[in-house]
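Every protein chain of the complex appears in place save one, which is left out.
After this line comes subunit A, so read on.
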Amino acid sequence: MTGIRDKVGKGKTRLPHVSRRSILVGATAAGGLAVAWALWPRAYGPNLTAAPDEHVFNAFLKIGDDGHISAIVPQCEMGQGVTTLLPQIMADELGADWRTIAVETAPISPIYANTLLVDEDSATFTPRSGVPDAVQDVRSWVRREWAVRNAVMLTANSSSVRMFEGPCRDAAAQARALLMKAAARRWDADWEECDTQDGFVTLGTKRLRFGDLAAEAATLDPPAEPVYRASSADPLYGKELTRLDLPAKIDGSANYAGDIRLPDMVYAAIRQGPLGATRLKSIDRKAGMASPGLLHIVTHERWIATVARNWWAANRALDRFAPTFETEGAPISNDMIDAALVAALDGDGYRVASKGDVAEAMEGRRQLTAEFLVAPALHASIETRTATAAPDGDGIRVWVATQAPTQCRDAIARATGLPENAVTLFPMMAGGSFDACLDHSVAVQAAIIAREIKRPVQLAWSRAEEIMRVAPRAPARAKLSATLNAAGGLDALVTRIAVPSTNHEVRARLFDNRPADEAQRASVGRPDAAAVEGAAARYAIPHFAVDHCPADIGLPTARWRGNADSYTAFFTECFIDELAARAGTDALSYRMAMLGDAPLLARCLLTVTSLGGWEGGLAGTAQGLACHSMRGSHIALMATARQSDRGLQVEQLVAVVDAGRLVNPAVARQQVEGGLVFGLAAAVGATTDYEGGVATARKLHQLGLPRLSQCPEIIVEFVDSDRDPGGLGEVGVPVVAPAIANAMFAATGRRIRRLPLSAHPL
C-alpha cells in the first residue's frame, strides 16, 4: 500500500519517497494547501472551542486527555460521507485508532475556504483559453485570496476530498509531529526517530498514549514543513470503514435542523406565492385568526408565516388565511419557457469552447443534426427546507443545513439588520440537499420570524412549498450538428445549447443576497461556460465548438447534483450513438476510435462492456452505452432497458468508474450507486410543469420518483488507481439518461431526444 502514500500531496517538486524522516514535502505549488499551511497558525489561528480536558492542535484536530480525537470537518454532511472521509484521512496520517475518532463541524473561518471550487468555478466562468499564463496565475491568486478572505466554505461540485485531502493530511502530520516531540522529550530521544500507531507514539518498545501527551504537545512548535508518516502495514486510508454517522442514522437520533428542540419553542409554516417578483397582496385575517392553536402570524412583503404549538396546526392556519399574491410581469409557464429556449437557440450565442475550425470543416459538407430538449429537474430531497432560530440576547442563533455557512450567516445578518457577529450559526446535517442547501431563504425566514415573535421557532416548508419554491436545475434545448469523415467518423461537431445563465443567478443569490427573480433578470444574456460544462466531450474530434445561447426563461434556476453535465452528457452521448448507428458501426468501437487521448475513460468503457456482456448494440439487444468524465473522475455505463406494457423497464445498470485512489471504497460505491439512482429519477421524472407562475405539481407522487420496485439491478466496479482522488458525488448522474435512451433505441428502433425520456417528438 506504499503506493498510496507516495502520491499524496500536491507539490509538483516533491522528492521521491525514501524514508519517513527524509521526506520534506514542499507544498509550494499554488493551491489551497500552500495557502492554508503558510497561514497556520498565525494569520488565521484556529477559532475552535475546546473542553477543559481537550487540546487544540490546529484547525482540523483536537485531542483529549482521555485519548479521543476530534476531527473538524469544514463541509456539510448531506449523505456523501464527508464526515467519515476527512476524519479517515486524518486518522490515517496521525496513526490513530479509528475507534477514538469523533467529528465536529468546523466554525466559520477563512482557514476552511474551498479555494479549489472557487478556482474551478471561475475557470469555467472565464475560460482559460486565450488568456496568457501570467495573467491566469494572477487571476487565480486573486480568486483564491477572495475565497479565503470571505471564508467561502462551499460544499459543492464533488470537491470535498479533492479540496481537503491535502489540508487534512497536513494537519494530521503537524499534530503527529507535536505528539512525537512531546514523547521524545520524555524519552530524551530524537523526535524524528519516533513513530505513531493505533493512538500511541512509539520508539522501539516504548510507547505513550496520544492522550497522555496531548496537553504538552499542543504547546510545542510544529516543524516548518509537514513531515508525513511512513506507510503503515495496515493503513486506514483505502479501508472500507463503517461510516461514523451510521449508528445515529439507524436509531432516529441523528439530528437534522427540524429535530432541534428548545425550551418554549414553537412551530412555523410558510406560504410564498408564485415565482417571480411576487408580493403578498391580502389575507383573510378574520378567518385566519380563528384558526385553532394559532399563536402568531408574521407577514413579510413576500410571504406569510403562521406559528402554532405544532407544525400541522400552523400549516392548517395558512389555508384559513387564504393569502393572495400579486406578481409583476407575465406568469411563468411551460409555453413561455419553451419559447424562450427556442428563441435562444435561434439567436446568437457565445462560443465557450472550440478546437480546429468548425466553419471551414463544415463548409459545403452534409451536416447531420439532432435537437434535444430537457425539462427542469427538481432536487426533491426528502427533508424539506427547514431551519430553527432562537433569539439570543440582541442576536440570533440559527440551526440549518447549509452548503455555504458564511454566506448563510451573512444573509441572516443582512435580513435582520444584525451585525454578523450577532448571528450564531449551527450547521446541521442535510436530509438530502443535492445542492438545494446553497439557498438560504429558510434560514433567513426563520430568523425573521424568531425575532418578530421573540421566541425560539422552527420553520419547515411544506412539500408543496418545496416543489414550488426550490429553484430547479435549468431546462435546456440543444442542437448538435456534425460532419463526418469518409469512414463515417466525426470530423466536426458543433453543440449549441440554449439554457439560462444559471451560475450568474446562483452567485447573485449566494454572494449578493439578491432575491431569485432579481438575480434571474440580472443574469439574462450573460455567457455562462458552467451552464454548458461537459459539452466539450473527451472524444478526439478534429473540429468542435460549444456555444452557450443564454435563454431568458423567467424561471429562477439553481445548481443540482450533476449540474450542467446532467444534460450535456445526454446530448453528446445520444448524438454519438445516432452517428454510430448511421455509420453502421458498433457504438463501442465508434467511441473507442475517438478515445485515443482519453485512455482512462476508454478503459472504463472497455471494462464495462466486458463486465456487462456487450452484444454489439444490435437492434433487439436492449443494451445502451454512455460514458463521461467530470471532476477528475471517469465513468462508463451500460444500461439494459426495454419498453413493456408497464412502460419503460430499466433492467440493469453496470458502471465502471475511475475516480483515482479511493479514501473509502464502501462510501465511494454508495456515492456512485446513489448518483445512478438520482440520474435514473431524472431520466424518468423529477420534474414539474409550470403554469400561472407556479409549479403544477404539489405532491411527491406527481414527480414520478422511482421506488425500490423500479430500481434496476445495479453493478458498480472501480478501476484500481493511485491517481489523486476524483469527485464521486456527481459522476454517476449524467450517464444514466443517455445510456437508457440508447438502450431504448436498440430495443425499439426509436430515438428518444427528450428528458424525462419520451419518444414524443420535440
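As a convention for this text, a contact is a pair of C-beta atoms (placed from the backbone, for glycine too) under 8 Å apart; a residue touches a chain by one contact, two chains touch by 3 or more; residues count from 1.
Keep in mind that, in the parts below, contacts and distances are computed from a predicted model.
Colleague: So which of "(2Fe-2S)-binding protein", "Ger(X)C family spore germination protein", "Cytochrome bc1 complex Rieske iron-sulfur subunit" or "Sorbitol/mannitol transport system permease protein" is the UniProt name of the chain that got left out?
Modeller: According to UniProt, the chain not displayed is called "(2Fe-2S)-binding protein".
Colleague: Would you mind spotting which of A:Val506, A:Leu705 or A:Leu755 touches the chain that isn't drawn?
Modeller: Of all options in A:Val506, A:Leu705 or A:Leu755, contact with the hidden chain holds for A:Leu705.
Colleague: Which of these touches the unseen chain: A:Asp212, A:Asp491 or A:Asp547?
Modeller: The missing chain is touched by A:Asp212.
Colleague: Among A:Gly534, A:Gly674, A:Gly693 or A:Gly726, which one is in touch with the chain left out?
Modeller: Only one listed residue reaches the unshown chain, and that is A:Gly674.
Colleague: Of the residues listed, A:Thr384, A:Thr585 or A:Ser721, which one is in contact with the missing chain?
Modeller: A:Thr384
Colleague: Which parts of subunit A face the unshown chain closely enough to count as touching?
Modeller: Those residues of subunit A that touch the unshown chain are 65-68, 77-81, 96-97, 99-100, 198-200, 209-212, 242-243, 245-256, 258-259, 261, 267, 292-293, 309-313, 315, 379-384, 429-434, 460, 462-463, 666-667, 670, 673-678, 681, 699-701, 705-709, 711, 713-714.
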